[in-house]
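The other protein chains are all here in position, but one chain of the complex has been omitted.
Now for subunit A:
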Amino acid sequence: MSDAPLTRSRKVCFVTIGATASFSALVRATISSTFCHSLEQHQYTDLIVQYGADGHGLFQSLLQDVNSQQEATGINVSGFGLDTNGLEQYMMLAKTGGDSSGAEGLVVSHAGSGTILHALRLDVPIVVVPNSELLDNHQIELAEALAEQEYVVHGRLENLSQALQDAEKLRVRQKAWPPVNSGTHRQTRGLAGVVDEEMGFSVE
């Protein structure tokens, strides 16, 4: 697709489905003209999709569909299956847009705890979409609990445009991770404390 005009700073939406299970519904929902138009409305320039080991065919056909739409969007869509170097560089792209003139973008993720943690650490807004194709889906719990505490946006496949809007609100009042322990747990030393106790290390 065409390059973004120079006046627009780069703003990246990075979509990841994780390395373990496939999540074609999320790939379908994001590489769609509806979603690309919503991205455009929110001044995004790039959409990068990590589609999993077996997602290449799907990605190609979706990309063709999006490109053949009458009303082409200015969103630059790209993708890859897996990256053995990890997702660090893509998360950073979403955070910074790639250079000093870039704008902070967004991560859209399956509800894997590793990815969520990564995004919280980088302090980049994240939309969490639980994978309904999985059997024992406790991921929904995590998404709901974190959304309730306003750390993430709980996205739904049917309405990702809404999630994009919510993410803009989240950006404004982003909270820092890890949370400060409060109340009765203020004194706790977490894992280090338990390790010391179990090892009989004396605490000075």
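What to note about this one:
Here is the rule we go by: a contact is a pair of C-beta atoms (placed from the backbone, for glycine too) under 8 Å apart; a residue touches a chain by one contact, two chains touch by 3 or more; residues count from 1.
Going forward, contacts and distances are computed from a predicted model.
Per UniProt, the protein behind the absent chain is "UDP-N-acetylglucosamine transferase subunit ALG14"; the candidates were "Glycine cleavage system H protein", "Chromosome transmission fidelity protein 18 homolog", "UDP-N-acetylglucosamine transferase subunit ALG14" or "Mediator of RNA polymerase II transcription subunit 8". Shown as candidates are A:40, A:133, A:168 or A:197; the residue that touches the absent chain is A:197.
Taking the complete complex into account, A:139 is the one of A:16, A:30, A:96 or A:139 that touches the chain left out. Hidden from this view is one chain, which touches subunit A at 18-21, 84, 86, 111-115, 117-118, 121, 138-139, 141-142, 144-145, 178-179, 181, 185, 188-202.
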